[in-house]
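Have a look at the structure that comes next, please.
Left out: one protein chain. Kept in place: all the others.
By written order: A, B and C. Residues from 1 in each chain.
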Amino acid sequence: MSEPTLSDVSDWWATAVSRVEPDVIELRGRPVQELIGRTSFVGVVWLLLRGDLPSPGQERLLEAALVSSVDHGPHAPSIAVARMAVTCGIGLNSAMASAVNTLGDVHGGAGEQCMELLDDVLRRATDGADADHAAAAAVDEWRARSKYLPGFGHRFHRTDPRRDPLLDLVREAVDQGVVAGAHLRAAEAIERRLAAGRDRPIPINVDGCTAVVYAELGFAPPLARGLFVLGRSVGILAHAWEEANQGRRNKGPMPPAVRPTYLGPA
Amino acid sequence: MSEPTLSDVSDWWATAVSRVEPDVIELRGRPVQELIGRTSFVGVVWLLLRGDLPSPGQERLLEAALVSSVDHGPHAPSIAVARMAVTCGIGLNSAMASAVNTLGDVHGGAGEQCMELLDDVLRRATDGADADHAAAAAVDEWRARSKYLPGFGHRFHRTDPRRDPLLDLVREAVDQGVVAGAHLRAAEAIERRLAAGRDRPIPINVDGCTAVVYAELGFAPPLARGLFVLGRSVGILAHAWEEANQGRRNKGPMPPAVRPTYLGPA
Amino acid sequence: MSEPTLSDVSDWWATAVSRVEPDVIELRGRPVQELIGRTSFVGVVWLLLRGDLPSPGQERLLEAALVSSVDHGPHAPSIAVARMAVTCGIGLNSAMASAVNTLGDVHGGAGEQCMELLDDVLRRATDGADADHAAAAAVDEWRARSKYLPGFGHRFHRTDPRRDPLLDLVREAVDQGVVAGAHLRAAEAIERRLAAGRDRPIPINVDGCTAVVYAELGFAPPLARGLFVLGRSVGILAHAWEEANQGRRNKGPMPPAVRPTYLGPA
Partner (left out) sequence: MSEPTLSDVSDWWATAVSRVEPDVIELRGRPVQELIGRTSFVGVVWLLLRGDLPSPGQERLLEAALVSSVDHGPHAPSIAVARMAVTCGIGLNSAMASAVNTLGDVHGGAGEQCMELLDDVLRRATDGADADHAAAAAVDEWRARSKYLPGFGHRFHRTDPRRDPLLDLVREAVDQGVVAGAHLRAAEAIERRLAAGRDRPIPINVDGCTAVVYAELGFAPPLARGLFVLGRSVGILAHAWEEANQGRRNKGPMPPAVRPTYLGPA
């Protein structure tokens, strides 16, 4: 290795996201004082991730996707972990950290995987297949690898109540020319495919709907997970705060009098 | 302990934040499908933490405080940790978790502490002291305990560029009757006190300004930290994502050729 | 700020813990290749924290304290969080992180607080009080501040099964001149004080016993928490691994059919 210089150190931490100098904070080239009070929080989410500000139609979709992700009650591991963690004598920041950490491939990754699935459908369609054949082929290939099709079906809900309003917003945005609609059509084709020959369909769930939104808006698949973290952090905070106010200490997963079944040697 | 029942288990996880049943998701009593597309993300933050929806004036203040917190560049430990963590082969959710976890008493707690300081000034004023005497007494007592006065002064900025726009918004909200202004006046009194007899003032910083916002809006002090986590998560995500796209692996804090000074035995 | 140099960067990361150069790894001045196969893992824990190697008697005490901390079953939030987290599609490292993060002031901090309590007793005794009066005064002052006396009593156990073997080891170490015994006597004095006039005593619990061990060995109080993290990480790993092998996905705190009690608006 050649002799390092101070420039190497500066370059090691190079960034285009923000510039912070004495008395200066710029976010993607915009002074923070011009954003405060003028740009919405969701607009700033877009700005930091994309480098420009969203159109009103784009912002509306992103906002709806974030709103739809905020909470799914204490059965969600992320919510339960936040509530337990905050009773252990750590700050809200740390309780939130233990919780968002659980939004991994299984709990928070379905949106990212669904975006890859939708991209796969579109790739096949570009190669000449019609939408339904492309969807069928993509689903079959996914299922050969995994029994979980990301973005479709729900263990709690027959029809996820967040499905219709989210898809309606995307359809409206397609009509208004805000987004192109290709990913929406791919998702609908998968939904049709999954319903074929079944009494009970397997509708798009919230992960699938937000995947459609993020894909239509041009976000890369890993950001479906990152944006889900932003949305779910709201519910995580609200639950942690409610629990903190109940004053319990070292909250376990069940009342102390309930004993875990013991499976080990006598 | 008496024999537990299933109701004890349900009660163990009791919550007023949300109700999730098959095909039903309600947030603070409102069906999620009525929120999606109609309520802003910041409005839902308020809803989950407070139980009702904010007025437009309240929402505007909360939004501005969140926007002002999103990023402070790679010198901030939270941002640096996110960038390093994401190069280690963990998902964006986990990189964000390692980062928000660092928003503790020192890095993310100044807002909470400043809210307590402002409350202390108001308590003294209620007891009959005028604002300036109350501020002086509160500052003196705090300084007897700690050399860091939360919410005032900044190691980088002489005047934090986020100060003026945030305080202007609060003043406007006071004029419009959105908030009462008592915490704003307490903060201004502290600022005057700190400037007295000095060439260079010690102005309110972003933690102090957002503390004023949150206090005026009636949030409890620990939520200053929780809301800071929500805001800073945006910058944390943007930096983690930028770093992920640079493709570095196991990014340390400096280029490999720079050696840490060794202080131990030969 | 004056112009920085590369030395400033090296100094920023100065450490006496280890020296890592090409083909060289030294821990506290000892080449790692001389430690591997010759020094015990617990010996290396001591080495890294203290700078030298423990005597056999010191190592025996540290080892016993670590062994006593490894697990307390799924009711412990740390264990439950690890099990839930690992089902969410994150690695064992991240499941362990979410879990050890919960070992805060309430869940993992009692040992640290108990060490401070023992120090307080000794300070009072140095000032001339006999052990029992010093213990009484220290307990009374603590209880004026908090209803939880750290290191004494247990919500599950009448007598913590880890108490006797740990205290016996400390007594043996006192007899052998390994440790001085002052902190042991302080703990015993507190135990006597708490038992006075009660049918059922409030014996030292595992946090108290390990606090005695760490204090007798000369560790600073915050390391009681750090060492507890090392010990408990073993149980955290074992439970996360067992859960991972059961194959559940998104494990919540109770079976899906059990509904959390809803406390909010209709």
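By definition in this document, a residue touches a chain if its C-beta (ideal position, glycine included) is under 8 Å from a C-beta of that chain, and two chains touch if they have at least 3 such contacts.
The shown structure was predicted, so the numbers you read here are calculated from the model rather than taken from an experiment.
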**Message:** For a quick check of understanding: of B:Ala97, B:Val139 or B:Leu217, which residue touches the chain that isn't displayed?
**Reply:** B:Ala97
**Prompt:** With respect to the chain omitted from the figure, which of C:Leu118, C:Ala138 or C:Met254 is a touching residue?
**Reply:** C:Met254
**Fill in**
In the full complex, subunit C touches the hidden chain through residues 1-4, 8-9, 12-13, 15-25, 27, 31-33, 35-37, 39-42, 44-45, 48-49, 60, 63-64, 66-68, 70-75, 80, 83, 91-94, 96-98, 100-105, 108-109, 156-159, 161-162, 164-166, 168-169, 222-223, 225-231, 233-235, 237-242, 244, 251, 254-258
**Prompt:** For subunit B, which residues lie in contact with the unshown chain of the complex?
**Reply:** 4-6, 9, 73-78, 80-81, 84-85, 87-90, 94, 97-99, 101-109, 148, 155-156, 249-254, 256, 260
**Item:** Residues belonging to subunit A that touch the chain removed from view
**Value:** 6-7, 9-11, 13-19, 21, 26, 28-29, 51, 90-91, 93-94, 97-98, 101, 253-254, 258-266
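We take it that only the chains that are shown with their structure count from here on.
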**Request:** For the sequence-identical pair subunit A and subunit C, determine the rotation angle of the Cα superposition and round it to the nearest 5 degrees.
**Result:** 180
**Item:** Chain centre separation in whole Å, for subunit B relative to subunit A (CA means)
**Value:** 22
**Message:** Can you compute the centre-to-centre distance for subunit A and subunit C, using the mean CA position of each chain? Integer Å is fine.
**Reply:** 37
**Prompt:** Mind pulling the subunit A residues that touch 2 or more other chains?
**Reply:** 4, 9, 73-75, 80, 94, 97-98, 101-105, 108-109, 156, 251, 254, 256
